[in-house]
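With one protein chain withheld, the remaining protein chains of the complex are depicted in position.
Chains here go by letter, A, B and C, matching the order in which they are written, and residues are numbered from 1 within each.
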Amino acid sequence: MQAIVKPEPKPGARFQEVAVPEIGLHDVLVRVQVASICGTDLHIYQWDRWSARRIRPPLVFGHEFCGVVEKVGAEVSTVRQGDFVSAEMHLSCGHCYQCRTGQRHICQNVRIIGVDTDGCFAQFVRIPEANIWKIDPGIPADYAAVLDPLGNAVHTVLAGDIAGLSVAITGCGPIGLFSVAVAKACGASPIFATEIHPYRRRLAEKMGATVVIDPSATDPVAFVLGETGGVGVDVVLEMSGHPEAIRQAFQMLRRGGRISLLGIPAKPLELDLANDIIFRGAVVQGINGRRVFETWYKMQALLKSGALDLAPLITDRIPMSDFEHGMELLLSGNASKVLMYPNGLP
Amino acid sequence: MQAIVKPEPKPGARFQEVAVPEIGLHDVLVRVQVASICGTDLHIYQWDRWSARRIRPPLVFGHEFCGVVEKVGAEVSTVRQGDFVSAEMHLSCGHCYQCRTGQRHICQNVRIIGVDTDGCFAQFVRIPEANIWKIDPGIPADYAAVLDPLGNAVHTVLAGDIAGLSVAITGCGPIGLFSVAVAKACGASPIFATEIHPYRRRLAEKMGATVVIDPSATDPVAFVLGETGGVGVDVVLEMSGHPEAIRQAFQMLRRGGRISLLGIPAKPLELDLANDIIFRGAVVQGINGRRVFETWYKMQALLKSGALDLAPLITDRIPMSDFEHGMELLLSGNASKVLMYPNGLP
Amino acid sequence: MQAIVKPEPKPGARFQEVAVPEIGLHDVLVRVQVASICGTDLHIYQWDRWSARRIRPPLVFGHEFCGVVEKVGAEVSTVRQGDFVSAEMHLSCGHCYQCRTGQRHICQNVRIIGVDTDGCFAQFVRIPEANIWKIDPGIPADYAAVLDPLGNAVHTVLAGDIAGLSVAITGCGPIGLFSVAVAKACGASPIFATEIHPYRRRLAEKMGATVVIDPSATDPVAFVLGETGGVGVDVVLEMSGHPEAIRQAFQMLRRGGRISLLGIPAKPLELDLANDIIFRGAVVQGINGRRVFETWYKMQALLKSGALDLAPLITDRIPMSDFEHGMELLLSGNASKVLMYPNGLP
Partner (left out) sequence: MQAIVKPEPKPGARFQEVAVPEIGLHDVLVRVQVASICGTDLHIYQWDRWSARRIRPPLVFGHEFCGVVEKVGAEVSTVRQGDFVSAEMHLSCGHCYQCRTGQRHICQNVRIIGVDTDGCFAQFVRIPEANIWKIDPGIPADYAAVLDPLGNAVHTVLAGDIAGLSVAITGCGPIGLFSVAVAKACGASPIFATEIHPYRRRLAEKMGATVVIDPSATDPVAFVLGETGGVGVDVVLEMSGHPEAIRQAFQMLRRGGRISLLGIPAKPLELDLANDIIFRGAVVQGINGRRVFETWYKMQALLKSGALDLAPLITDRIPMSDFEHGMELLLSGNASKVLMYPNGLP
């Protein structure tokens, strides 16, 4: 089959022929219909420090997709050939404390398909039955390809109360933009979004942000405090991982508010714990992946209801063989979700 | 001033001249702009068993309103003449366990303005400063008159998780209908509503219910179980107080789901605790009033965002002198919220 | 092997020879060291209405035990021969909504070992690997035999806040008595316990109840309200299933309090929802089994800390062949936990 492969430990990737994965007793083989590029894939493509430590080439990468079940292992009972599916790509061990207490999204021994084992940037991908998510017929196919990052957003937005609360979302990459849409669909208001790139600011407006702030032109802390009578927002969702944005994120938060951190800072940073967290009575949450499968069920309900219009975020559709073009689009900042078709465009 | 008075302990009421209330050091006098009739007012008007036990005539009743501050007591510091306000009408004692622990909505010694003391079906009403709620300029005046029952709905819907969850609302009186709108604005889906009266069923559809069920024609339990793959809904909001609806409400709930009870049954009823609550792992909540002022802040945010279109529920506007017509409209079932104007129609 | 068998659908049971269970790829065979009799076993023994509907003889019953692993299936990786273990006896399906969202204790398709399949009143019992719980070396062997009912108590007590709160426990069967001990170990105070049988009242005192009430002599509602300044208790744990005790349980609860229902009433009963739940702002929880494995981890920590002295509740130790004597002891009310030894007394 054709697949995007990181052949050796250095920048770049190749679209080339590889063997179709063999499946075990409990596995499912899925013919990939649509795959989508994540920021993590960009890191692997560019071979940053994180990739150099984590990735063991050769590897087929990619972990956002949907497709049709081609074949199932002998002991698979809940999935059938022809099912239209996506998957939770975090493989949890099943044995650790977290797995045994309903928190498999933070499994101590997690491995990720497309990072630690061959992924979905290919015509076929192997998925364990326990990780398969069947797509509800009421959900558009393109959206089915982005459930993984949409799930990050749903998990983050719904990690605490949100309805009837004010929210600031710092950073409007794809997950930040999804979060704007999810927060709006779940009754948050007002929704402040901060973002440096003009292209993403326009998308944030389309997604329903009440006000979109360019932090290079306006002090977002002063602005948000001004708009909230000096109180700050009830909830901050930190989606940038940028040190300055993170510090501002804390300062926008009202006393007793919730700040959920999803963006990954590249290195340690200085924080004023006394004023930013302690005297503020803040609740700070580290957010990882998606709850399996609580988040998936909620995401499905939100999508089926029509409350989420994600169309503006799917900015590009390309054959998978053009993946380098897709990577460049994302690096330019003038794209949000780029869909790739390994088995033919729709 | 003119006011609707229950003059003696029997059915009926009179629109008549009474003295303008005197205010104390901590009180505010409000010129009522719009008042709205609650089901409780109907009970007082008709003089049911509950009224006979609770009400001490002569009484000016009514507890849903908005208006403009006319005068403030000498020690009032946060409210000024000319402020456009509504009010929390539950007077909490401030000294009991609940009041001292942030639960004044279930104060042990609660007294209600318009039930235990003179209310807002009048040109003026006296309100303690601590109970005043200032109306945000972004909120339409008519909606300001129905914050009390809307607050019941917001409190009930948001008494647990709701976003991305399926909901059944049993009973579509005004609070049930508000709840449909609030649940939709907060990301619930699908929303099943049950109601016997055709007029209210049409309103439930306008408010955004996914499916509206006539329990006199369709078995709502079988229907909801059928639509949810036999699982039941995540959340039930019981708004009818009707014994059969309550029993059905429990049977619609999925294992581990939440059922919030707001409708008041007229007398004790038989429940199958083993199957309806215990084996079901259900969480049952008794809901009272609104959280003071958590619910008010959330309600304000939802209204300002434009996510709640309440216009279809405001079915009638009459001079307060025509109150008997308003009562009849409500008794006929062919009205939802009836607004009354003691100081002239808008 | 020797086992207690319900041979046909009628009262009684036989201690007789049956085949040692065969194990599958994912199963574990455990040599039972200690088994313990549950109220459910009494129902099966006496063949009540519930048993007649649920049980399909011939059946080896019993579901409370500990023992040593004799043999493991070919695909078992986390359990080894010689491990000292107990087990969660609820077999969850793994596929339903509840199982996929961390709530397998309320699986829609639950089957119970010792009720729906052969249980632990035998020299050997077959358990799926996923249900095995390894006993921490710091835990006394006799306690390891009663983790199932102790888990019910821990789950109920910790289903909400308990530290620094007042509690009433209605009914002092074994789970009620365990609950007294757990509530005390977790900082509840005062702890009121109600119980009709004098033998159990004495045990409740030993377990640490602050006051033990005989409801046949003292009105428990009046007593508890008197002791709490008319407020009621913060938490009620209903452990009796008795209609009158349940009604009293609600009336003892303070406004805004939590009542957790574990005792199973034999049939529907009349409740005053308006006063008992709605105006009270109560939170009512239906409690089922134990959280898998959250409750098990907490139970282990409580036992290891030495905070739970369960010795007074283990009232009798008999050879398994004397099971009829054990059943009689329990029916007399003059026993709490009766331990049986199928492979020899300790």
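Definition applied: contacts are C-beta pairs under 8 Å (C-beta built on N, C-alpha and C of every residue); 3 or more make two chains touch, one makes a residue touch a chain.
All values derive from a computational prediction rather than experimental measurement.
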Omitted-chain contact residue, chosen from B:H95, B:R111 or B:K267: B:H95
Options A:L262, A:V292 or A:L310, residue touching the unrepresented chain: A:L262
Candidate in contact with the missing chain, chosen from C:T78, C:T117 or C:S189: C:S189
Positions on chain B where the hidden chain makes contact: 78, 95, 97, 100-103, 291-294, 297
Missing-chain contacts mapped onto chain A: 96-98, 103, 105-106, 108, 230-231, 246, 254-256, 261-262, 264-265, 267-274, 277-288
Footprint left on chain C by the chain that the document does not show: 154, 157-158, 161-166, 185-190, 210, 297-302, 304-305, 307
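Quick note on the criterion: only the chains that are shown with their structure count from here on.
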Centre distance in Å when chain A and chain C are each reduced to the mean of their C-alpha atoms: 42
Centroid distance [mean C-alpha coordinates] between chain B and chain A, Å: 40
Residues of chain C engaged with two or more neighbouring chains: 97, 103
